[in-house]
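The structure under discussion is supplied below as structure tokens; questions concerning it will follow.
With one protein chain withheld, the remaining protein chains of the complex are depicted in position.
Each chain gets a letter, A and B, in the order it is written, and its residues are counted from 1.
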Amino acid sequence: MNEFVETLLELTWHEPKSSYDVVIIGGGGHGLATAYYLATQHGITNVAVLEADYIGSGNSGRNTTIIRANYGIPESIRFYQHSLDLYSTLEQETGCWIMHATKGLLWLAHTESAMRNERARAMLNTACGAETVLVDPTEIKALVPQLDLSGGGRYPVLGASYHIPASTARHDRVVWAYAQGAMQRGVHVLQNTPVTGLIRDGDRVVGVRTATGDISAGVVMSAVGGNVSQIAAHAGVRLPVRTHPLQAFVTNGYAQGFGPIISDTELLCYISQTARGQMLIGHEYDRETSYSLQSSFQFLQANAIKMSYLLPFVRDLKILRQWTGRCDVSADFSPIMGFTDVDGFVITTGWGTWGFKAIPAGGEAMAELIATGRTPELIEPFALSRFAADHAMADQGSTGTR
Amino acid sequence: MHAPERLDGLRVVATPDALDHAWFEGDVVVFRIAHDEVIAFGAVVAEVPDEHAIVERETAFVGWGLSYPEFDDLVARHVEWPLPTERPALAQGMAAGLPVKLWFEHDRVLLVVSSGFAHEVVERFRLPAFAESVKKQDTRRMRA
Partner (left out) sequence: MLIITCPNCGSRPVEEFRFGGEIPQPPESITDPFERDLDQVWMFTNVAGVQTERWFHDAGCHRWLTATRDTSIDRFVD
């Protein structure tokens, strides 16, 4: 957390103790939300969240803040819809303004086969409780008058699935809201404390090693984004995860009130307007795995031109900033939550490009799992053991926007 | 400048050694696209000393014959990798975002693409889509 924000929040920072009931590695949204729900729902406050840098400095501060539940398999729709519901009441619950705004989300289709996909998506979403309808070009034009329905003469818009409750929130504020809520209840958040290894006793993980000393723990949870394979390797756990860079950029301001979030599964790009009025444009993650946070000109070039086919006005905007985050993409494009083969070591990972929207539900479920020692029904399908059981939750088609 | 011509021929997959000694009837241009694969444009009959060789008709490509000034003016600036200096030579890669094969002869360059990309070539390199004679015929037909 940066110094300016720290002065605004009522927080008490602590020196690390030598032992906690629960140690959470990774001070991003998932780690802090887990600590928050451990404290609020289960009364477990002897908890430390260890963050290598400042909280929210990883992918929680690099994502494009889209909250949606229009997934392609029932288990995922149910999970993400619950997360979306928790987000919509998070401001009342935490008392923190997270700048939550319901905007709706259009998934554009340019071909008949894409239309079939979106029609199927709308029906499945509706059946599973995530409000999604199919809209025709006239309705799309009414929602987004700026859209060129001919797609620059190349990508004509035939229709879209319109996910009505999709929303955005300010990502840092989500992180700070959970951090503040957890810390006020006694959770220790330790910034600038990278974990260098795990302490093992036989087959169990019993603590973590840091540069400033060992910390023992009843349960160690990895909520790491980006270096999760390395953390898991310390426990001897192999993961079906590859780390890819994901890039995004924002332009200068455009007239406030730009309609819904627009995503294009064929062009693999999406756009939304931030609270400041900037147009935020993102893309599919980079093809090759990498831990580098370097941004590329090729990305800017490719996505600027694609977006200008759909929304000609972006030609007149200037690119202000671009950045890169690291996505832990699981082998079946669904998250991995729950126990591992190693006692005392639980994990939440595989969040690819879809982690931000899952912060409340993921945190709540992992807190329940740690507190009760049982896997909540909501996240049972997402256990790491599903790969050995041949129950992969394949849903790549729903990762088209973040 | 010439309109695109359809390039028919044979695609042969065989051992590298057999391809070194392969013989094609007629006036052919042979692209060695990989160590174990050639496309012989203009070929109808092939003799390949490899009993397991796969020989198939290849009709997917179109090509533009360009003079060197035309190539330099329209195509070379879209190529972001070093071009071969020997002649004849084959170069394969991306130009203006399209997968192209370039065949460098002494007096001309043959720009070859899969025909599915032909319209993109026309647009991106500003190459002619039709022969002049076809254009004239079309104009006459429209007037009539």
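We adopt the following convention: a contact is a pair of C-beta atoms (placed from the backbone, for glycine too) under 8 Å apart; a residue touches a chain by one contact, two chains touch by 3 or more.
All figures in this text were calculated on a predicted structure; none of them were measured in a lab.
Trainee: Which residue, A:Asn46, A:Ser290 or A:Ser308, contacts the hidden chain when the whole complex is considered?
Mentor: Looking across A:Asn46, A:Ser290 or A:Ser308, the contact with the absent chain belongs to A:Ser290.
Trainee: Taking the full complex into account, find the residue in B:Gly26, B:Gly93 or B:Gly116 that is in contact with the omitted chain.
Mentor: B:Gly93
Trainee: Which of these, B:Ile33, B:Ile54 or B:Ala129, touches the one chain of the complex that we don't see?
Mentor: B:Ile33
Trainee: Considering the whole complex, not just the chains shown, which residues of chain A touch the missing one?
Mentor: Residues of chain A in touch with the missing chain: 227, 229-230, 238-243, 245, 287-292, 294, 298, 331, 387-388.
Trainee: What residues on chain B make contact with the chain left out of this view?
Mentor: Its contact residues with the unshown chain are 33-35, 37, 80-82, 91-94, 99.
To be clear about the criterion, only the chains that are shown with their structure count from here on.
Trainee: Return the distance between the CA-based centres of chain A and chain B, expressed in whole Å.
Mentor: Result: the chain centres lie 47 Å from each other.
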